[in-house]
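Removed from the display is one protein chain of the complex; every other protein chain stays in position.
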Amino acid sequence: MDLRRSLRRWAYARPRVLVTDMPGHDVLRWQVEAELDRRSWAYATSPADTDVLIVLGEPTGELSDAIDLLWSQVPTPRHTFGCSDANFLSRRLDQAIEALANSTTADANRQTEDDARARLASAGLADDADASSSAGQDMGGHAGDDMGGHAGDDMGGHAGQDMDEHAGHDMGGHAGHDMSGEHTGHDMGGHMGHDMGGHAGQDMDGHAGHDMGGHTGHDMDGHAGDDMSGEHTGHDMGGRMGHDMGGHTGDDMSGEHTGHDMGPGHDMGGHAGHDMSGHMGHDMSGPVAGLPMAQTAQDRDGLDLDVLSVALGPVLPGWPTGLVLRAQLQGDVIIDAQLSWTSGADNEAGDIPGPAQARALDHLARFLVVAGWPTQARQARQARSGLTSSDPAVRARAQEAAVRVARGVRHSRTLAWSVAGMGHLTDRDPERPDDVLARIRRWCDIAAGTSDVAEPGPVALPTLASALEGSELATARLVVASVEPKRALTRVEGVRTGA
Amino acid sequence: MPELAADVGTLASTWGVLPAALVVAAVGVLLGVLVSAADRAVVTGQGVRAGVEPLRSGMQLLLEQRRRTLAPDRLLWRVGGAAVPVVALLSMAVVPLAGRTLWSTSADLVWFNAMEALLWAAVWLMGWGPNAVHSLTGGYRFLAQGLAYELPLMFSLITVGVAAGSLRSTDVVAAQDGLWFVVTMPVAFVVFVGGAAAFAFWGPFAAPTGADIAGGVTSELSGLDRLLLLAGRAVFLGATAAMAAALFLGGDAGPWLPGPVWHLLKTVAVVAGLVWGGRRLPLLRPDRVVELAWVVLVPLTLLQALVVAVLAVSGFYA
Amino acid sequence: MTELSSIEVTALIALGALAVVFGAAVFIVDSMARATFALLASFLAIAGALLVLDLVYLAVVTALMMTIEMAVMAVFMIMFMMNPAGLMPMSMVHNKRGSVLAGATVFAVLVTGIWMVDWPTRRGLVPEDPTRQLGEAIMGSHMLVMLVIGIALFGTILAGTVLATSRGRYDRFGPDLKAPRPDDPVRGGVGR
Partner (left out) sequence: MTGEVVLQIVLTVAAGLVGVGLYGALSQQSIVMIMMGLELVLNGVLLAGGAAWFLITPELPDAQMLVVVTLVVMAVEMAMGFAVTIAIYRSRQVDMVDMATELKG
């Protein structure tokens, strides 16, 4: 046993960490990242890649739910802790290793629950854990994902929910239930293959926060008569990735479904076995919480291809925590982009963190992560941490490192070749380019600390969203990473652009 | 199967099929560990201490829960996951070790290339299986990138075949008796190493697993699935380095030291060059790289093949 | 080297049978991705059979080409609808009975022929290097075939590109072809 234990300890000595920071906790994040870099721990790129989830600050509102769901996607063994200051950081990271090494698969579920409660407790939310509701977010960029290990059985990961009554329930039996109260925040994702027929006539009001994404291959017949339009705020239908609604690409699902407009030339007869009649009376008209259903649209090469509704964010590597990009994807081209902050992340942080040079380096580091340049990103992070040190010798070395990173990035021809000419925020002016490259070079100038270039102001979300229109996913990520998106004191409603 | 190589003994014919296959697989895995250790050392800045990290990560992934997603295509997902390391190990079969290959066919070079093509299918399946946006986007990126790299890579292999007058990798090594092929075909060498890195979606070609799509193909993988994919990729890169050393750097030729040591040294040199050079670059965005590959690399490698063909006809390699 | 051992005969027939099973699966499975990869499995089984028959080069080339083709095909099918991700029942057939009949008839006729014909006895031995035999034929006695193939492939590349693209140079460089930069939706890597 001891041998196995020490083996596990050895295996988990370098866990992969996902750091999520609430607004206003940048300096804390820098400290955490400095410690992680010192220990050569890896940064996770997705929940599946995560061993340890560190939450900086107290998540509130929708962001809290988003993080709960994100946590539910992390495979066991796993560990999470909240963190409001850098005290005992090193010890808590050591404890994380210990916790990972001690957990076994057998008590994974229990541990999951415990961890979730522990984390919520640390965030001061234990009391209303049962009341927390997922207000319709699609979490962690995993549009259409199933939620972690929940495919059907493991209900343990529903952090913060009171799942006791529903464990193992056959959802089919809920016919006629008033689901409003109890099921708030439920993730329906796991109910793959369910027949939803029983839900006919339900009052679906309370289901804000349902993720319907997973209902691939569902028999939706029973929904006849449901009014799907208004009440399902927050439904994410994005899970039909690559799906069309029942295989009928030519469908126009945005209109009234009565009589299905099957698009030019579709032969309904050929779709043997498909009973579309149940969809009569569906009112799927209009966007569901701003998300239109899957439909075809002209792509930029003039082909009508399937589009897929996705939501990116609120937690992604190198992405401003809390920002959500809702868009339709055609292949990997973004159309109809809308940006918004989730509640809980929409407020401007009270104090401006750190010196301008360190902020620029932080910005650069996050951009370099997205641009796929991990070595330079690490250098930028290290320089940033050194600059905030109290030791003048360390600061001097960090200054040299900062200049080195800034020069390396600024003069990289490969990077210029890769990112030039995209993400123009203003009208194209050959004299003064305003593309990703120009913005990044400006961040470099500030990061070097040698010239007094003014820090570029935050960019309003509608401006940013219009710059994303028609770009590829990769481009969009780079464009977002190249600016500072503007937070508002009040929640910014999704801003539609394009058609 | 009929005896394929009468003149050159193979590892399988000397040691028996199973032991030879096990040895070759072990060498492949060791090369994979070498590659990923070197990569880790550069990325995390740990230096030599990163040597154990691949083993540690492997151990950790073995202990980890496998991720289940919603409505996955589980069959194809699992097939893809199993195929990646298998194909990577199969590509080791035609890499000369100590002057002999596991089995010798009259079309070794095409075999190596075919394994790369199978890797396409496997990685695409890994992207397809989980039924998730980022994952599938990664799969698409891999295909687009693969299409652009397939031809230049193929031409660089053909160039080697033309010079050696054979598609058998041991013949190619023998043909470099006087002069390493890298001298007369530097373009083919660079394209081969770069193209193989692109097929292994590594370093500057890692767009299919990029951080901008939350890890892409790997975004929904945990536990064993992730281990298989990452290990397969590392083994493939290691096999590529060993193959590049054999095809362009004279294989086990060299003074004083025994042949296998030379081959190992050259392989390590290729790995070091690949990691050092590759990690100095940011991710090369696929939409830019693809045009470069089609418009610049294809003509360039064709030109390289032409030069080598003229040299071969004039008896330069005889 | 002259005859197949019994293991090889078994392998040959098993691989052939696998190819047929996977081939049938193409039209049975419910998802287009699975149909494509069933077809790929069928091709790989045939590649394996060619390997047993000592045709290494052709086997490897078959595997190489068909893998690439099927990967492209999978993307195509997902692009053009056809029940992409799902495992929903899928039936897109017409004239099923006629087709079954046609398939069965052709099979019956072929099988009758195969077992009725008095096949010639084997002449000669398998050469030491079948790849070299093929190469020398292509570059020697059968060069005309290769020339025709080359031209056909070239024609295919041109015709396929012309059919599939909607934007010509006038769309990219303007009506008088004088635009300094092409008007493309995405900027390429060569800086044009």
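Lettered A, B and C in written order, each chain numbered from 1.
Assume a residue touches a chain if its C-beta (ideal position, glycine included) is under 8 Å from a C-beta of that chain, and two chains touch if they have at least 3 such contacts.
Note that the structure is predicted; figures quoted are calculated from it, not measured.
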Residues of chain C in contact with the chain not shown: 3-4, 6, 9, 12-13, 16-17, 19-20, 23-24, 26-27, 32, 35-36, 39, 42-43, 46, 49-50, 53-55, 58, 61-62, 65-66, 69, 72-73, 76-77, 80-82, 92-96, 98-100, 102-104, 106-107, 110-111, 114-115, 119-127, 130, 133-134, 136-138, 141-142, 145, 149, 152-153, 156-157, 159-161, 163-164, 166
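Going forward, only the chains that are shown with their structure count from here on.
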Centre-of-Cα separation between chain C and chain B, whole angstrom: 25
Centre distance in Å when chain A and chain C are each reduced to the mean of their C-alpha atoms: 41
Per-residue multi-chain contacts in chain A, two or more chains: 216-217, 241-242, 331, 417, 472
Residues of chain B engaged with two or more neighbouring chains: 71, 131, 140, 287-288
Contact set on chain B toward chain A in their complex: 42-46, 49-50, 53, 56-57, 59-60, 62-72, 130-134, 136-137, 140-141, 204, 206-207, 210-215, 218-223, 226, 279-288
Complex interface listing, chain B residues touching chain C: 1-4, 6, 71, 73, 75-76, 79, 105-107, 110-111, 113-114, 117-118, 120-121, 124-125, 128, 131, 140, 143, 146-147, 150, 167, 287-292, 295-296
Chain B contact footprint on chain A (complex, rising order): 7-8, 10-15, 40, 42, 45-46, 48-49, 51, 73, 75-77, 105, 108, 140-151, 189-190, 192-193, 213-214, 216-217, 238-239, 241-242, 308, 310, 316-318, 329, 331-332, 368-376, 378, 412, 414-415, 417-419, 472-475, 477-478
